[in-house]
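Only one protein chain is missing; all other protein chains are in place.
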Amino acid sequence: MTQDKKPFMVAVEIPVSWGDLDAFQHVNNTVYFQWFETARIRYFEEIGFLDHLKATGVGPILAETSCKFRLPLTYPDTVTASAQAMDLGHDRFTMRYRVHSAEHGRLAAEGEGRIVCFDYRGNNKAPLPDPIRKAIETLEARR
Amino acid sequence: MTQDKKPFMVAVEIPVSWGDLDAFQHVNNTVYFQWFETARIRYFEEIGFLDHLKATGVGPILAETSCKFRLPLTYPDTVTASAQAMDLGHDRFTMRYRVHSAEHGRLAAEGEGRIVCFDYRGNNKAPLPDPIRKAIETLEARR
Amino acid sequence: MTQDKKPFMVAVEIPVSWGDLDAFQHVNNTVYFQWFETARIRYFEEIGFLDHLKATGVGPILAETSCKFRLPLTYPDTVTASAQAMDLGHDRFTMRYRVHSAEHGRLAAEGEGRIVCFDYRGNNKAPLPDPIRKAIETLEARR
Partner (left out) sequence: MTQDKKPFMVAVEIPVSWGDLDAFQHVNNTVYFQWFETARIRYFEEIGFLDHLKATGVGPILAETSCKFRLPLTYPDTVTASAQAMDLGHDRFTMRYRVHSAEHGRLAAEGEGRIVCFDYRGNNKAPLPDPIRKAIETLEARR
């Protein structure tokens, strides 16, 4: 997973807060998933997925997610959380995340998410909308 | 993963808070990892791992974790988060988690974590301490 | 504030999570406001304020809140967060909160909130709706 060193297209810089630490004095594991979410939402904005959801009722649901913690983080630090979409299927795609620590100058965590398209009005799965598919392909082609 | 219907040995009941909801009106994905953590810490207490950490400096680190979201949850609800340890290796083991929703009467999420033993004083990996290994085996044998 | 020892009418029991602790090993101050919120939302349900919001667009906004921390809490513990409404004005009222620790057997924190009625459709302040006022008065009269 770490072989591919090219930066992901969508990246967000986030300061670590003192309050992100837990009783073990490290950034708590749940915070990494907040960072993934911040990168994911930014990615969705970039490809117009949230606007599409508002307009049509079809939007993303997170069906599964995972994180590998490469090194413990602490305060103070600034992380860059980035996201990439890949493996576009009929009604789903995969996101990959990376968290880079400025303090350590290297990868602190990486993860994945499985995004499924959902029709919130009809309350069932939906195909990945064409404009969203094209926006992802255009964005990822620039990488 | 869902084939094995026997309850896990360590389980904690947790009320869903209104504040656990996000802007999509569902329990946010990061909350599931808080529930996993609550079950995990309860498990660690049960096997004396936190006392062992205090006494010796050798304790658990979460190296990797994942969650499959089976159904969206909302407020009000009460979940039961449970944990099981398995695949005990030289310096690590796997935890499996389940989140059961009282409102839905069924499994809402399941996940896994990889726990690695760490010597916090020496700052390096450590073998799984014998008393902890035995406590896990004893606890899981009762299942 | 602590003179009045009679229990508040609406109370919720909440287990302290290990993840509620911060790097100082105490329950973080923001968690107390989560507990206040849990009691507040439970109170709003009790008086039908959230249903009223859905039906009419007029609901509560938290305009101001405060907390006095009486003793530091840690894990494990179970708290009871309770709420009382008082000082009903034309378009607002006051809530008082208490957090009781089972581990310590006494008051761990108390606080206040100022709730203002808001017309979310018209986007301006609104008078406290009569049925809500009556529901509060009925509930508090039972105390």
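We call the chains A, B and C, going by the order they appear; numbering starts again at 1 in every chain.
Throughout what follows, a contact is a pair of C-beta atoms (placed from the backbone, for glycine too) under 8 Å apart; a residue touches a chain by one contact, two chains touch by 3 or more.
Bear in mind the structure is a predicted one, so any value in this text is a computation, not a measurement.
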Problem set entry | Residue among A:34, A:56 or A:94 that touches the chain left out of view | A:34
Exercise. Of B:22, B:51, B:87 or B:137, which residue touches the hidden chain?
Worked result: B:22
Exercise. Going by the touch rule given at the top, which residues of subunit A touch the chain that is not shown?
Worked result: 12-15, 17-19, 34, 37-38, 41, 75
Seminar exercise, completed: Even though one chain is not shown, subunit B touches it at residues 18-19, 21-23, 25, 28, 30, 75
For this session: Since one chain isn't shown, list which residues of subunit C touch it in the complete complex.
Result: 28-30, 33-34, 37, 61-69, 72
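Criterion: only the chains that are shown with their structure count from here on.
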Exercise. Where the CA atoms of subunit B average out and where those of subunit C average out, how many Å apart are those spots?
Worked result: 31
Exercise. Just how far, in Å, is the C-alpha centre of subunit B from the one of subunit A?
Worked result: 23
Seminar exercise, completed: Touching at least 2 other chains, the residues of subunit A are 28, 30
